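One protein chain omitted, others in place.
Which chain is which? They are A and B, in the order written, and residues in each are numbered from 1.
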Amino acid sequence: MTWEKLRKIIENVKRMFKNDVEEVFLEKKIAKIIVKKEKLLELARYLRDIHQFDHVKGVTGVDLSRLKEGGGPYIEVIYHVGSLDDPELNDSILNVSVKLDIDNPVVTSLYSIWPSVEYHEREVYEMLGVNFQGHPNLKRLLLPEYWMDLPPLRKDYKVPGRD
Amino acid sequence: MVLEEKKKIEVYDTGGPRLTFSYGPQHPGTGHFRMIVTVSGDTVVDLEPDPGFVHRGEEKMAEYKTWITNIPHLERPAILDAAGMVIPYCLTVEKLIDVEIPERAKYLRTIVAELDRIASHLYWFSLYGIFLGHSTMFLWCVNDREYILDLSQSITGQRFTHAYYVPGGVRNDAPKHVPKNLVKEFKLYYSRMLGREPREDELSEDFKKYILAVVDFMDLRLDHYYQMFFNSEIFIERTKNIGVLKREDAIRLGVPGTTLRASGVKYDTRVNDPYDAYPYLKFNIPVGTRGDCYDRAMVGFQEIRESLKIIQQAVEQIPDGPIKLKQHPIVIRVPKGEAIARAEAARGEILYYIVSDGTDKPYRLRMITPSFRLLPALKHLTIGSRIADIPPIYWSLNYWPVEADR
Partner (left out) sequence: MTLEQFNLIRRIPKKTSIFGYTLAYSKNILEAIVEEVVPEDEREEAIKEYGLGKPLKIIKGGETHYILQVIKNNSLIRYLVNWGRMASLWPAHLTTACCSVEFGAVSSSRYDPERFGWIPATGSLRQSDVLLVEGTVNAKMAQRVRMIYDQMPNPKWVIAMGACAISGGLYAKDSYNVIQGLNDIVPVDVYVPGCPPRPETLFQGFLLLRDKILKSRLE
């Protein structure tokens, strides 16, 4: 039941945004929308107002530079969005993702639309080096204060114990 | 800040000088977590959480270990509730491989997960007793928890961090008989606490009867706890109408678990997005009305009762059959792709997102734990309250610092 409703929502989104949106839909595994950087804010506002997606469960950052198929010099930032007000969408997660350049990853922050992304975006900032513009308090969260190395989750950073 | 919070501070702000201090990492009231608190008189004006004292780099470590040797270190974030941390990992890997596990394995997974949930809630209440100054609750709860851990030890082999789950089933089967001295010790404790001996058909060395006897005992003990602690002046005075979280704020800030249910939203991953043996079992979801600290504790209290019901039904309905798919080696290869799955740990909803490259190690593993999503609620609730209200509010959210830092 839910996967059909998600499919309808993705069809609506594709109709509204035409060329700026790509979809990845594997039944029962993942439902993802890849959108271009400039249209992210508009898509988020559309999802919140019209389809009642009201909170974000988390934000993930993936460094795609060593992936063999579908990789490249990109960092992908994924927002896992859920809905509590709409009872039919209660058991589904919609993933909205953006692909950024690895040399200069900059994107607008979604704090003005969904306030629950505050701490997740801070963590992606310190672990991967992504700069969120418009975030009220972009500082270090989990790493120690004197960390001067590369951001740890990048594939260039090698853990010092094994070598 | 929202308009309401500004108004609260304007009422209580005495206008005097402000003091900033560190509610630090060695404190019997917080554990390994630090809050930087700004105070004006007795009112908290600003609070900034400072996690990161237990950050061990689990996500980066997972890229250096194979799919099965990943399981012991992924349990360590919430060590009390090891089942809750590892179930969604196994579910995601099973989605990537595209298999369905046998029926007996599903029931065994459910039983161990519920035992871990009860143990985790009892530890939460025992420390709640210490924070409010009622140390009898600490000793009673920790002692009763030992009998639940004995049960868990007889199934899995270790008290709490058992690494019992593998992608494809579980490791061991449940035993048929329980050792004699375990039954003897439990009989002694039963007769001392409840004042009567257990009947012959209630308790014997058979595993099924023993587990049903422990579950009954726990049910009766919960009434004692209610009389002693939850209905006493100390608890009610310090938690009623303190730290009220309204329904819209709870949804907007994205809090999971007991906190969400106490604010009036009926949402539980075991019912809304079921996995394992939960579609075959019947249980209720407790929901609160006011959203204050008292409601959060009572929702946790009712959840223990529901868990006992689930264990009773699962033990009676469990079928025979194999417990895992096949005898797999240490190194397995998972096909390419990405998947996302979630489950209900003791503190709330936990998500895993895994990207696989086709090799024997994951490419990217992301775990979103429930404690990390509670941080905005901590800041929102303590602003405008008194200093002595910080421990009850902080602990009623059921925040575990190791889980948030991973």
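The rule is short, and it goes like this: a contact is a pair of C-beta atoms (placed from the backbone, for glycine too) under 8 Å apart; a residue touches a chain by one contact, two chains touch by 3 or more.
Everything numeric in this text was worked out from a predicted model, so none of it was measured.
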Touch with the omitted chain, as defined above, among B:Thr92, B:Thr110 or B:Ser126: B:Ser126
Of B:Leu80, B:Val215 or B:Ala404, the residue in touch with the unshown chain: B:Leu80
Selected from B:His55, B:Lys266, B:Arg290 or B:Lys309 as touching the chain missing from the view: B:His55
Residue, one of B:Leu19, B:Val99 or B:Leu139, that touches the chain absent here: B:Leu139
Footprint left on chain A by the chain that the document does not show: 143-145, 152, 159-162
Residues in chain B touching the chain absent from view: 24-28, 31-32, 52-57, 60-61, 64-65, 72-73, 76, 79-80, 123, 126-127, 139, 142-143, 145-146, 159-161, 402
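Just so we're on the same page, only the chains that are shown with their structure count from here on.
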Computed distance of Cα centres, chain B from chain A, in Å: 27
Of all residues in chain A, those that touch chain B in their complex: 26, 28-30, 54-58, 60, 62-63, 66-69, 78, 80, 84-85, 90-93, 95, 114-116, 118-120, 141-144, 152-153, 159, 162
Complex contacts: residues of chain B adjacent to chain A: 51-52, 55, 57, 59-61, 64, 95-96, 251-254, 265, 267, 272-273, 336-340, 342, 349, 351, 353, 355, 357-358, 363-364, 366, 368, 372-373, 375-376, 405
